[in-house]
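For chain A:
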Amino acid sequence: MAKSVVCIPGQKLCRLSEENCNGNGTYVRNGYVYSSLAGYLCTQTVNDKVLVEVRSAKDQNIVPSVGAIVTAKITNVNPRFCKCLIQNVGQTQLREPFRGMIRKEDVRATEKDKVEMYNCFRPGDIIVAKVLSLGDAHSYILTTAENELGVVLATSDAGYTMVPISWCEMQCPHSLMKEQRKVAKVQQQYIEYADNKT
Partner candidate 1 sequence: MPIDTRRITGPETSQTPYSFCKEPEKKALLDENQERWDGRSHDQMRPTFLRAGVISQAKGSAYIELNKTKVICAVYGPREITRREEFSMKGQLTCEFKFATFSCQLRRQHQPDNQEKDLSIQLLEALEPAVCLHKFPKAQVNVYATVLENDGSALAAAITCASVALAYAGIEMYDLVLSASLRLAGDIVLLDPSENEEFKPQMDLQVNNGSLTVGYMPSLNQISALTSSGECQLDVLTKAIKLCIENCQKVYPVIQHCLMKSKNLEE
Partner candidate 2 sequence: MADVLLSDAEKTFILHGIQDNLREDGRGCDDYRHMEIETDVVSNTSGSARLRLANTDVLVGVKAELGVPEPIKPNQGRLEFFVDCSANATPEFEGRGGEVLATEISTILSRAYDNPNALDLKSLSVIPGSQCWILYVDILLLECGGNLFDAASIAVKAALFSTKIPNVSVLKGDEGQMELEISDDPYDVKQLDISSCPCLVTLSKIGYFHVVDASQKEEACCLARVIMGITQTGLVTALKKEGSGSLDPESVFDMMETGKKVGEILGKNLTAVLKEEAALGKKRKLVGFLR
């Protein structure tokens, strides 16, 4: 990172005007942009406007937010929903997991009423999902109702990592047993991540 200005919370950065807008790590009060983080000042031009941001050098204090792509591990499956632990938000690994939940109707986009939870997820699976809402006091509500979302990593009964063979099936490379899953059409960025993890 280039040598840049260090800011601390409460520091006045600039006047909010037509030419600029404020991004992460800042807040606006009385027409001025202030820093809300201890970190480095970053400016970049987006849509002809100068985006003022403050970035922390440390891993960020991310909590799952609506619309974020998260990586989670299934812990519990029952006919109506399954529970999971959110391990990552985007690329950032969380220090401590958050509880999440996928309801039966949020598993896939079509033929929602034919969904059998146990044929979509099993405990131990690693999934990629999107945060639908903040849910109740207990857990976030997630969805996998997109092609790119679903199971990315699953272990067969024989104990081997399975390979996807269709959007709803995975196969164990040793026993050649097929198991049903809601498989994600994995994008490159997530594969890289999964490799790091195992």
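Candidate entries met the following condition: all candidates are chains of the complex that A comes from, given by their letters.
Definition applied: a contact is a pair of C-beta atoms (placed from the backbone, for glycine too) under 8 Å apart; a residue touches a chain by one contact, two chains touch by 3 or more; residues count from 1.
A quick note: this is a predicted structure, and the numbers were derived from the prediction, not measured.
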Among 1 or 2, touch partner of chain A in the complex: 1
Residues of chain A that touch candidate 1 when the two form their complex: 1, 6, 8-12, 25, 27, 29, 34, 36-40, 56-61, 63, 95-99, 134, 136-138, 140
